[in-house]
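Read through the structure below, which is laid out as structure tokens, and then see the notes.
Of the protein chains in this complex, one is absent; all others appear in place.
Order of writing sets the chain letters: A, B and C. Residues in each chain are counted from 1.
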Amino acid sequence: MEKKKGMELLTISSGDMFQPYRWSVGKYGSKFLLEIKENKRFIGVKCPKCGRVYVPPRKVCGRCYVAMDEFVPVSDEGEIVVCAIIEFGFVDPSTGVQRPVPYGYVFVKLDGADTALPHFLDSADPEKVKVGARVKAVFEEECKGSIMDIKHFTLI
Amino acid sequence: MSKMESENIYYEGRIKVPYKWYVGETGSRFFIALRDKKEIWGIRCPRCRKVYVPPVKNCWECFIPTKEWVRLKDTGTLESFTVVHYPNEVIPKKPPVVYGLIKIDGADGSLLHFVGDIDISELKTGMRVRAVFADERAGNILDIKHFAPIP
Amino acid sequence: MGKRTAIVGFGQTYQRSSRKDVNGVELINEAVIAALADAELTIKDIDAVVIGNMDHFEGINYVDMWSVEGSGGVMKPIMKVTTGGTTGTTVAMCAYYHVASGMFDKVLAIGWEKNSESDTTGAIITAFDPIWERPNIGGAIAGLAVEASKYMDNYGITERDGARVAVRERLHALNNPYAHLHQEWMKGMEADKIVDLLVTSEQNQMLAYPLRMSDMCPRTDGAAAVIFASEDIAEKIAPIPAWVISTANRHNYVYLGDINWDANDTLEAASRKVFEKAGVKEPLKEIDICEIYLPYSYAGLKWMESIGFCGPGQGPRLVWDGVTDMDGELPVNPSGGVMSSNPIGATALLRVGEAAWQIMGKAGPRQVKKDVNLALATGFGGCNWADVMLLGKKRPS
Partner (left out) sequence: MEKIAIVGVGQTTYEKSKEDTFAEIVFEAATLALSDAGGDIGDIDNVVTVSNDFWDGRTISSMAVMDAAGSWDKDISTVEGDGIFGALYGMMRSLSGSFNTTLVVAHVKGSEGKMNLITNAMFDPIYQRGLGIDATSSAALQARCYMEASGAIEEDFALVSVKNHRNAINNPYSQLPMEITVEDVMKSKKIAEPLKLLDCSPISDGAAAIILTNESGLKRFKKDPVWIRGVGHCSDSYTLGYRDLANPRALKDAAYKAYKMAGIKDPMKELDAVELYDAYSYMEPLWYEGLGLAPEGKGPDLIKSGATNMNSDLPVNPSGGVISAHPVMVAGLARLIEAVLQIRSEADKRQVKGAKTALAHGINGPCGQAHGVFIVGI
């Protein structure tokens, strides 16, 4: 069909439609979240073969392809592996809320862990938000059993 | 939101990405005719002569563009139907809801839509139906309210 | 042993910010028709169809089923493969394995996306783990910003170095009528001058240090289709088919926090595998052009090192020396790349199709001046996932 100049082109909107989910966190993740909720402490899981400590804990060490079941304590302090200061806001698709910019976004290797945890940092100071900087987790007063029980990390 | 159930946590969340699907020129022309004139238009393949409703930009059997718009009647025959008894947040009606495949006179296939204004016990395939247009029309498939039996 | 396989046709839609005039199925059809025309085939010649995109980007479930009436898949074997950003190369590989298996002779690979139909940033976040990553993610560009800043930190890379990559991509795009971004104002300007403008301009918004607007890819509506054919017929269909020499991928990581930020080690491993299979020992010398999936500028430095074109920290030198420009030793992204057109599910397939066209000599105004015997295409996505495909003019032995 020839393109009609100025022709009205319609759209169909999804409106308020959404897909609800109820994901199981599983034993490994639940143990991690409960440790935060009840004791404000972190745990990881250690691979019996390569010795890597994974945070958050999961069942399988991908590299060794073995099941892990040794939970080990991990510090609530650690160092920044990589970081950014976000100046451009966006709306979180699950909450519909926009986080005020700028904010720090960091990957923290907690002492005792071999993997990093991505989270927010309460500073957006480019002089201080640096790779290798030491940070500590700040927990929400009332924990609900979610990764957001960590309110954010803070520079030590 | 997460809830505690014994040792296992369940995390309740959702995927809510707002979508705005473009209907395209071909589909827009179809919906505009429904909305503005309460007319049902199909489109004919120049090769196999099949008439498609809703219209398609390309005949998928011949794999060539369709061109010829065909004004169709608002009457047709009920080819299949079901009475849905469960509630479902995506159905814009309360159960029982009747879906039908309606072969509009002059078309080569059927249109999926609601059947209404009917005693469910009287539903049968082969019955003649007519499109009932919605009072408020917005340029979408619900501009046809449903198909109702022709007495 | 499998069949040797070649690309014999490539088609794409014009890549645009929004295609309001067509729905998704109609958009797909345009690319399919273009690819068939390029190969001088009809849909009846096609033995199987492979397609991919990202479900939550358009809100389409079972896209392979929904699209058959546009893709030409009615009464044909059809398969959907999808892996996020790497979907385009995943689709290409799937079509390749269809043919290499000996089960099909001519297979159509399709990638597409209508990013204009949703909120792309929101949709991208749905790719991350709902429990561990989605609530605390820094936004769609955050993962790229942290990689860039770490790379800068490791090797003393500057914002000008990143901008130089962006300039190359946009200048190349000016030769590509299909590209989404045509920054005409850059035409005829020295790369150096444009770099200066980009890093000082206040209009060039800082998104997350060091990434500015100009360092990022756009969001695009578009589709691409590539036809793969077996050794029995490839040369009958195309005078110069683009043979698949070797291909490999690595999708090792599940969580962002597990990524090794010092090296793009999945791209490194996949490239190594591809070169090993093809007997390529000095990639920079042996490969003639690249279509690399670079979603943002700094990747055009660091990932050159990962592929093995230069040593650690030497990416900027290659770029500043003009090695990767159109007339350089190794032109990178003559098409303008991802930073000039990004219909996500099609993006990596565009890399494959563009690389094939360089070998086939069909790239028109963006055809590189030199003889193209080996062309490399890559895909990037997921959690630092990497796909690599090497194409060649010579039929593999």
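For this structure, a couple of remarks:
Going forward, a residue touches a chain if its C-beta (ideal position, glycine included) is under 8 Å from a C-beta of that chain, and two chains touch if they have at least 3 such contacts.
Model, not experiment: these values are computed from the prediction.
Put simply, the missing chain touches A, B, C once the whole complex is considered. Annotation: of C:Pro77, C:Gly313 or C:Gly328, C:Pro77 touches the absent chain (contact as defined above). Among C:Ala269, C:Ile307 or C:Leu390, only C:Ala269 touches the chain left out of the display. Counting the whole complex, the residues of subunit B in touch with the unshown chain are 8, 13-15, 19, 21, 23, 27, 52, 54, 60, 79-86, 88-93, 97, 99, 101-103, 108-114, 125, 140-142.
Contact between subunit C and the absent chain runs through residues 1-3, 23, 52, 54-57, 59-62, 64-69, 73-84, 90, 93-94, 96-98, 100-103, 123-124, 126-130, 247-254, 269, 381-383.
Mapped onto subunit A, the footprint of the missing chain covers residues 12, 14, 17, 19-29, 58-63, 65, 67.
Note that only the chains that are shown with their structure count from here on.
Spacing of subunit A relative to subunit B, judged by their CA centroids, is 43 angstrom.
The centroid of the Cα atoms in subunit B and the matching centroid in subunit C are 38 Å apart. Averaging C-alpha coordinates per chain places the centre of subunit A 28 Å away from that of subunit C.
Along subunit A, residues 3, 9, 11, 14, 21, 23, 25, 29, 93-94, 146 each make contact with two or more other chains.
Chain contacts: subunit C has residues 20-21, 59, 119, 122-123, 126, 130-131, 134 touching two or more partner chains.
Subunit C makes touch with subunit A in their complex at residues 20-21, 59, 119, 121-123, 125-126, 130-142, 145-147, 149-150, 153, 205-209, 252, 254-258, 261.
Residues 11, 13, 15, 17-27, 56-58, 60-61, 63 of subunit B are the ones that touch subunit C when the two sit in their complex.
Here subunit A touches subunit B in the complex through residues 1, 3-4, 7-14, 17-27, 29-31, 33-34, 93-94, 96, 144-146, going by the rule given at the top.
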